[in-house]
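Of the protein chains in this complex, one is absent; all others appear in place.
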Amino acid sequence: MKITGLLTVIICGALLTYYAMDFPDFGDGRSPANTYLSPHFLENTMHDAHVPNSVTTILADYRGYDTMYETTVVLTAGLACFFLLRRKESTSPPARFFRHVPTGLTLRIEEGGKLPAENSKVFTRIDSLWAPDSLIIRNTCRLIIAFVQLFALYVVAHGHYSPGGGFQGGVLLGSSIILFSISNDLRRTLKRFREKTAAVLGAIGVLIYSGTGFVCLLMGAHFLNYEALSPLLGLKTGDPMARSHGIFSVEIGVAFAVMSVMIWIYYNLSSAGKHDEGL
Amino acid sequence: MIVLTVIVGLLMAVGLFIFLTAAVGMIRFPDFYSRLHPAGMIDCMGVLLTMGGLALFALFDGGISLASFLNFAKIVLIVVFIYITSPTATHAIIDAGMRAGLQPWTKKKDM
Amino acid sequence: MEQIFTAMGAKYNYVAYIILMMVGLYAMIVKSNLVKKIIGMSIFQTSIILFYVSTAYKTGKTIPIVPYDAHAAVQAADFINPLPHVLMLTAIVVSVATLGVALALAMKIYRQYGTLEEDDIHEDLRSEEGKS
Partner (left out) sequence: MSLPIDFIVLALVVICGIVAISVKDLMAAAIVFSAYSFLMCLSWAVMGAVDVAFTEATVGAGVSTVFCVAAVFHSTRRTKD
C-alpha cells in the first residue's frame, strides 16, 4: 500500500510539474487569468456599487448566486454535524462533580446519589475532567470577548472599505462564543446561547440573503439585482448607493449564518453530541 | 526626518534582537517551563519595541493627519491586546502542564 | 533537466503548490489514521487555494481596494486580480465546514469501533462478516 501510494503521488507530481512549465510566469500581469473578466470588475466597482473593496463587490454582487449557495452549504454542514452526532437520550456519567461555592470544596457524587438542585446557588456543577476555577483566565476572557465582538461588528460593517465582510465577521462572532465556552464551561454557554437559537439564527441568515434577492424580484428586477431596492431606501433610480446597501444586507445574512453554524458545530463536536460536558 | 528614521530603526533593531534571543532561548532551554519563559515574556518586550517603532513611523511619516493617527491607534491597540492575552495564554499553558504532571527540571547534585 | 530548473525558478509558487498537493495526497492515500487523512485533505485544499492566489498575483502591484475618489479613472493593471480571491474566500469557509463534517464522521466511527485506524476497522468488519 505504501509503495503504491508513493508511486501514485510521484507520478501525479511529475505530471503536474510537466504541465506547470507551460504556465505563465509568477507575477505576470498579462497572463490569461488576469486579462479577460477581472479588469471589468475592478474598473466598474466604484461606478456600479460605490464600494472601494472590489472583493466585496464581486462576492456579494457580481457573483451573488455563488455566495448564496456557499452559505447554504455552510448551513447544510451544521445540519449534517447535528444529525451525525447529536444524542438525545441522556447517558449520565458514572460520577458527577460539584463545587461548594463558599468553601471551594469539590464533591464527587456517585451515580444514584442525591444531586443538588438544578439552580442551586451553593453548589455549581463542574466537568469531570475539570480545570481548576482559574480567576485569571475567566476574567481575561470576559474582558477580551467584548472587544472581539466589537471588532467582529466592525469587520462586518466595514467590509466595503477594508478587508473583511460577512464571512470573517461571522467567524469572529462565533469564535467569541467558543472562547466563552472554553474559558467557562459548556452548560453555562448553552444557557446563554442555546442550540435552538443557533439553528434558527443560521436559517435566518440564509433567509436574509435569499429574501434580499426575492425583494428585488418583487420590485420588478432580476433576482439579487440590488438596483431595484432604491425606491425602498428612498434613493433615486440608478443611484449606486442602492447596490451598496444591498451588499450590506447580504453580508449581514452571511454573518448570521456563519456565526451560528460555527457555534453549532462546536457544540456538537466538543461534547460528542451529548451537550453535557464540553472541552 | 533623519531623527525619525534613526529612532524607528533603532527600536526595530532592538526589538528584532529581542525576538532572536527569545527564539534561541526556546531552543536551548532544558524543559517545558523554562522554554515557555522566553516564549511568553520576551516576546511581549519584542512586540512592544517593534510595534512602537512602526507606530511612530505611521504617525510621523508624511505628516500628522487623521488617517495616520488612526493607523497609529490601531497599532497601539494591537500592543495592548497582546499585553492582555499573551501572559494569560502562558499562564493557561503552564497550568495545564502542572496538572498533566510534568516535573520541573532541576539541577541534579549527585551526578 | 537544466531547462526544468530554470523554468521553475520563475515559478517557485507553483513548485510549492505541487509539493503541498503531493503531501496531502500521500497523507490521504497512505496514512491509516482517519484524523491524519482529514488533515491531509485540508492540506490538499489549501494547496489548491495557494495555486489560485498565485495566479492572481502581479509583481509590484497593490491590493485590490481602489482609491475612494470616484471621478478618477481606475487602471485595472495597477491592482492585483480580485476574482480568484473571491472564489477562494468562499472555498476556505466551505473547507472548514467540510472539516467539521469529516471530524464528526470520524468521531462517529470511533464511537462505533473504538479505534481511528483504518486497518483495525477493516479487521473488525471482516470478523463480523465471518460470524454472520
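Going in written order, the chains are labelled A, B and C, and every chain counts its residues from 1.
The working rule: contacts are C-beta pairs under 8 Å (C-beta built on N, C-alpha and C of every residue); 3 or more make two chains touch, one makes a residue touch a chain.
The shown structure was predicted, so the numbers you read here are calculated from the model rather than taken from an experiment.
In the whole complex the chain that is left out makes contact with A, C.
Within the whole complex, the absent chain has one touching residue among A:55, A:126, A:190 or A:228, and that is A:55. In the full complex, chain C touches the hidden chain at residues 12-13, 16, 19-20, 23-24, 26-27, 30-33, 35-36, 39-40, 42-43, 46, 49-50, 53-54, 56-57, 61-64, 80, 85-86, 88-89, 92-93, 95-96, 99-100, 103-104, 106-107, 110, 115-117.
Residues 53, 55, 163-165, 167-168, 171-172, 174-175, 178, 182, 262, 265-266, 269-270, 272, 279 of chain A touch the missing chain (whole complex, contact as defined above).
Note that only the chains that are shown with their structure count from here on.
One simple way to say how far apart two chains are is to compare their mean CA positions; for chain A and chain C this gives 19 Å. Separation between the centroids of chain A and chain B, computed from CA atoms only, is 30 Å. If you check the complex, the residues on chain C that touch chain A are 4, 7-8, 10-15, 18-19, 21-22, 25-26, 29-30, 54-61, 63-68, 70, 73-74, 76-77, 79, 81-87, 89-90, 92-94, 96-98, 100-101, 103-105, 107-108, 111.
Chain A contributes residues 131-132, 134, 136-137, 140-141, 143-144, 147 to its touches with chain B in the complex. By the touch criterion stated above, chain A contacts chain C in their complex at residues 1-2, 4-6, 8-10, 12-13, 16-17, 20-21, 23, 25-29, 31, 33-34, 37-43, 45-47, 50, 52-55, 58-59, 63, 66-67, 70, 73-74, 76-78, 80-81, 84-85, 161-163, 167, 171, 258, 261-262, 265, 268-269, 272.
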